[in-house]
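With one protein chain held back, the other chains of the complex are shown just where they sit.
Here is chain A:
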Amino acid sequence: MVRSRRRITATERNEYLLFLLLVGPNLLLFGVFTYWPLFYNGYLSFVRWDMLAPIKIWVGLDNYRYLFTSPEFGTILWNTVVFTVSAVLLTCGIGLLMALLLNQPLRGRVAVRGIVFSPVMLSGAAIGIVWIYIFDPRYGLLDFFIRGVGLRSPNWLLDTSWAMTAVIIVHVWKTLGYAVVIYLAGLQAIPRELYEAALVDGAGTWARFRHVTLPGLSPVTFFLVITTVLAAFQSFDIIKVMTDGGPVNATTTLIYYLYEEGFVGFNAGRAGVAAVVLFLAMFVFTLVQMRYSERSVHYA
């Protein structure tokens, strides 16, 4: 009896050691490079430090006070909201339309799916560069079409009132295929019997879309909204390549500001505040979404 009990504890100990071996390195790296930075960002947001000098000066809430009263930071928060909301609405809206279309039994749709999805795979830096060429107001492809309908193309990337639109267009163009894939998977997950039942009940096309397709898609829509918001919050390469946050901060979002303060201006305190705000925004957003989803998501 005693012997067998001892053997069980030995196996347990072995399993525990094996666990440490298998999961330990992964968790350790998360500790050092994900969780520790969260706390350290918090600390940095309370100091003044130019990252070149060895001295950090504790300034309490000064960095927060400075940023939240500066009009520049207001612009940056507004830019982030505009970029994120437009990106999410356009990506999900156009993505749904494309998915409905590509779910139809049409010849060649498999090839079209491949084309629609391919930008998702490609380097954001490379995509941004291609679009600078397309946006060029003198010999760009877009200008050619705009002239075709009798208008003049704005100087997209150098015009404060158009640069954000240009960056949003490219971001949506690149992420659209992702939404299409998610929505196609969602459409295929809707049980076919629901459509047959609706047909028997005499439901028309719109009624079927409204009462079967849309509710059936609500779980994937929920998933998609979260992932596209996170993607928009984190969008960096396209903005860096296309506009460098300009002209005059017109395309500076929170993540771009964090990069610029930290690695161009060497201002650890302000970059720390930006990181804290970025993290809190994502955290609060996720919590609200989870609350909301409990009431509104229909699991088909």
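Note that in this section a contact is a pair of C-beta atoms (placed from the backbone, for glycine too) under 8 Å apart; a residue touches a chain by one contact, two chains touch by 3 or more; residues count from 1.
Operating definition for what follows: contacts and distances are computed from a predicted model.
Asker: Looking at UniProt, which of "Carbohydrate ABC transporter permease", "Response regulator", "HSP20 family protein" or "Acyl carrier protein" names the chain that isn't shown?
Answerer: Result for the unshown chain: "Carbohydrate ABC transporter permease".
Asker: Which of these, A:V47, A:I129 or A:L158, touches the one chain of the complex that we don't see?
Answerer: In the full complex, the listed residue that touches the missing chain is A:I129.
Asker: So which of A:L106, A:L151, A:A197 or A:V248 would be touching the chain we can't see?
Answerer: A:L106
Asker: Considering the entire assembly, which residues of chain A contact the chain that has been omitted?
Answerer: Residues of chain A in contact with the hidden chain: 12, 15-16, 18-19, 21-23, 25-27, 29-30, 32-38, 40-41, 44, 98, 100-106, 108-110, 112-119, 121-127, 129-134, 138-139, 141, 144, 173, 176-178, 181-182, 184-190, 192, 195, 199, 205-206, 208-209, 213, 219-220, 223-224, 230, 233-234, 236-237, 240-241, 255, 258-259, 262-263, 268, 271-272, 275, 278-279, 282-283, 286.
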